[in-house]
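A selection of the complex's chains, in situ.
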Amino acid sequence: MKILLVNPNATASMTDKIAASARRVVGPGVEIVARTGEGSPASIEGHHDEAMSVPTLLRHVRAGEEQGVAGVVVACFDDPGIGACRELATGPVIGIAEAAMKAATMLATSFSVVTTLPRSVPVIEELARRYGVDHQCRKVRSASIPVLALEEEDSGAREKVRDEILRAIREDNCEAIVLGCAGMADLTDWLSRETGVPVIDGVTVAVKFVEGLAGIGLGTSKICAYAQPNQK
Amino acid sequence: MKILLVNPNATASMTDKIAASARRVVGPGVEIVARTGEGSPASIEGHHDEAMSVPTLLRHVRAGEEQGVAGVVVACFDDPGIGACRELATGPVIGIAEAAMKAATMLATSFSVVTTLPRSVPVIEELARRYGVDHQCRKVRSASIPVLALEEEDSGAREKVRDEILRAIREDNCEAIVLGCAGMADLTDWLSRETGVPVIDGVTVAVKFVEGLAGIGLGTSKICAYAQPNQK
Amino acid sequence: MKILLVNPNATASMTDKIAASARRVVGPGVEIVARTGEGSPASIEGHHDEAMSVPTLLRHVRAGEEQGVAGVVVACFDDPGIGACRELATGPVIGIAEAAMKAATMLATSFSVVTTLPRSVPVIEELARRYGVDHQCRKVRSASIPVLALEEEDSGAREKVRDEILRAIREDNCEAIVLGCAGMADLTDWLSRETGVPVIDGVTVAVKFVEGLAGIGLGTSKICAYAQPNQK
Amino acid sequence: MKILLVNPNATASMTDKIAASARRVVGPGVEIVARTGEGSPASIEGHHDEAMSVPTLLRHVRAGEEQGVAGVVVACFDDPGIGACRELATGPVIGIAEAAMKAATMLATSFSVVTTLPRSVPVIEELARRYGVDHQCRKVRSASIPVLALEEEDSGAREKVRDEILRAIREDNCEAIVLGCAGMADLTDWLSRETGVPVIDGVTVAVKFVEGLAGIGLGTSKICAYAQPNQK
């Protein structure tokens, strides 16, 4: 089984990091086909970046379908272009925000999200509401770091994320933490150990959900909203 | 005052029709700058078409800003790319679905939407929920016509829209009708007369809301979510 | 086009101030017919005052209809008697809370309201929920000033409002401010400059919304809830 | 213990009927002080009638306080002026819609409401949402009868109410019926027998809730929203 894993931004090092996380968790016989959003913004910070990343993302999904991938993971916490990807795909398509937030509700009665920049906070709050988990999402917090700082060894970004998680535990009365950026995938284990709470990374969860759903033969419904795009 | 009116799809005849509707209602001294989504899908039918239309839409918004437009109307009932447009714009940016549905709640306790294809129904239902008017939206209905049938004189499309409105009145217990496609803008008066209910077209409402808000000096907040896109 | 602007309380100086704000923003040929709630409470502070102001408000609406007004603005942030006014009116009827809060959601992802007295906070919170914008309303705050202090030059009221706005910006993570009292209409520009955030006054927004909707021929639906009162 | 029972409309025969229902259910030592909305509309059919009935209702509440009533029941299913009454009262104030709908949720997982005229349907739907029981309210139905037809022996009104209840049972999948008009109070037993479902009349429920809450020493909170009206 091949699973297409698209990092919608243009930063290949982030794709590598995400793909490595994914490969560590998939079952035997599952191949991760990792793609980068070449020509898209270097990071997805807000609605504009998100919108500009979707055409390339869709190109990768179309190509993946031709290769016969079993499902798709969109590895950006804004869940860009999910509906459009679902129209193109036959297998399941899952964004990492949806995966992580719904997983959190299976493991805890409430969670907080820690993301990168303040401008992503309202975007994620709206996703929480769209996915029907807003009553379980205590707070969406930002560590006030640009996405790409997560790629730099000495930026202090990981410590800022850890400190924001510790603040969430103290102030939010939350039972789990959702990491609000694909670029934090490699920090998950360290953050769990440092903070003592379940830390949920959407990349690995989404990959396992796609693997699981595709494995039992479930794919995207083609009946109405997610039917193939109309020919004109 | 210039108002940028973008038809996100590639069909110029639809732009002309929409622009004519808009020009009929603006106040003295207001100029409608109408733009078409060249290279975008010929009609927006679902998430994929919507996503593919946004880059050109954003190009028009950026150009409009350079020309000093006072605000922007996005004339497609899926409200594509609104958040991204708001990041680029200084004046108000309003999509026709948000305008029409919020106007409906100022004029009636409930409304139904009549759109073109069934696949747009879930898209519009989600918009109604996002805008907080789902408890006042009785039903989203489709007249089962492709968007472009509205451009053909003899397609029978307008009669189908009228018949669906009459069904909504009979079955939904609604007090107003929202037209669920920019391409219906020229039918508004005829449909009102034929059906006897208030029929709300988002294009004219959105244009007047932008004109009104810009006229009193209000623009898009630049504080957090809708700040200019970050430079990387 | 005549627009009826009713200040539901008995304080004529407030009516003058509100009418002046309205007249500054209307288009050419639009006449503001301003009315005061003679015999009603001097200010609307809570449910009781609100209820007692409605009969005179309705008398003004009935008189306005006879004069052929195109629409009605109710200039009190509790939105008193809106449903009853809509039954009497043919044109649009908009309260300033509904106008300001819905406008805020077109310009920002979230807002806070700053009103006068603490007792108005739950009233406004319920309005936000009724209008479906509670998920975008960060907090309703009071500046702890009586409404009529806004009419006194040296009461320090305007400074208290400004300080509460600054607190909202610091603490609420909001992107815009809605002024929660008609009596603050004249402070809008000053508060915007002092605080650096978009400050939304419902009086001017409501007037432009009524002007816009009436201008394109839309009025209150007469089909069910807002039909003329039944004769007995 | 005295309980003030106000029929907000001007029809004394309806007050008598309601008071008789109330007196049948109160405990020993409880006196029902029944009042009519003299000068108010003869029936409350919509927002306008409701608004016009409140000043007299408030006068009765003020007088009741002077007489030392232990609590207040407002016997109109639109729950007019409840917030204003609560500001004036020290004991509990309960409207019959709130009482009946909340009681229904203690006895069944869902209910439908049967009211008089179609124009009251959206009013009651909004009350259900305000009271947080909209997810348990299957449907608000009207029997298409004017309120005062309930006062006429030969109007066929009671049969129409019964038939609408039977339709609700067949079509709504509801487990209980709430009577949506105070004027139906005397039909409760007959309707229960005729239809075989629990039929809930708000008058008796509200009276028992007021009696119960006042009996254990609970009254309206005077802390913020329901404090006595401000002196100016």
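Each chain carries a letter (A, B, C and D) given by its place in the written order, and its residues are counted from 1.
We adopt the following convention: a contact is a pair of C-beta atoms (placed from the backbone, for glycine too) under 8 Å apart; a residue touches a chain by one contact, two chains touch by 3 or more.
Worth saying up front: this structure is predicted, and the values here are computed from it rather than measured.
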Given 4 visible subunits, total identical subunits the whole complex contains: 6
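Definition applied: only the chains that are shown with their structure count from here on.
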Proportion of interface numbers common to subunit C and subunit D (over half same, under half different): same
Remotest chain, subunit D as reference, centres from CA atoms: A
Distance between chain centroids, defined by C-alpha means - subunit A, subunit D (Å): 51
Centre-of-Cα separation between subunit D and subunit C, whole angstrom: 31
Separation of subunit A from subunit C, taking each centre as the mean of its C-alpha atoms, in whole Å: 42
Subunit C residues counted as touching two or more neighbouring chains: 109, 135, 173, 175, 224-226
Touch-based graph of the chains, sorted into line, ring, star, complete or other: other
All chain pairs that touch each other: A-B, A-C, B-C, B-D, C-D
Residues on subunit B engaged by subunit A in the complex (per definition of touch): 41-43, 45-52, 54-55, 58, 81, 83-84, 86-88, 117-119, 121-123, 126, 129-130, 146, 148, 224-227, 229-230, 232
Touching residues (chain side subunit D, partner subunit B) in the complex: 118, 121-122, 125-126, 129, 134
Subunit B to subunit C touching residues, read off their complex: 25, 27-28, 92-94, 98, 102-103, 105-109, 131-136, 173, 175-176, 189, 197-198, 200, 204-205, 208-209, 211-213, 215-221, 223-226
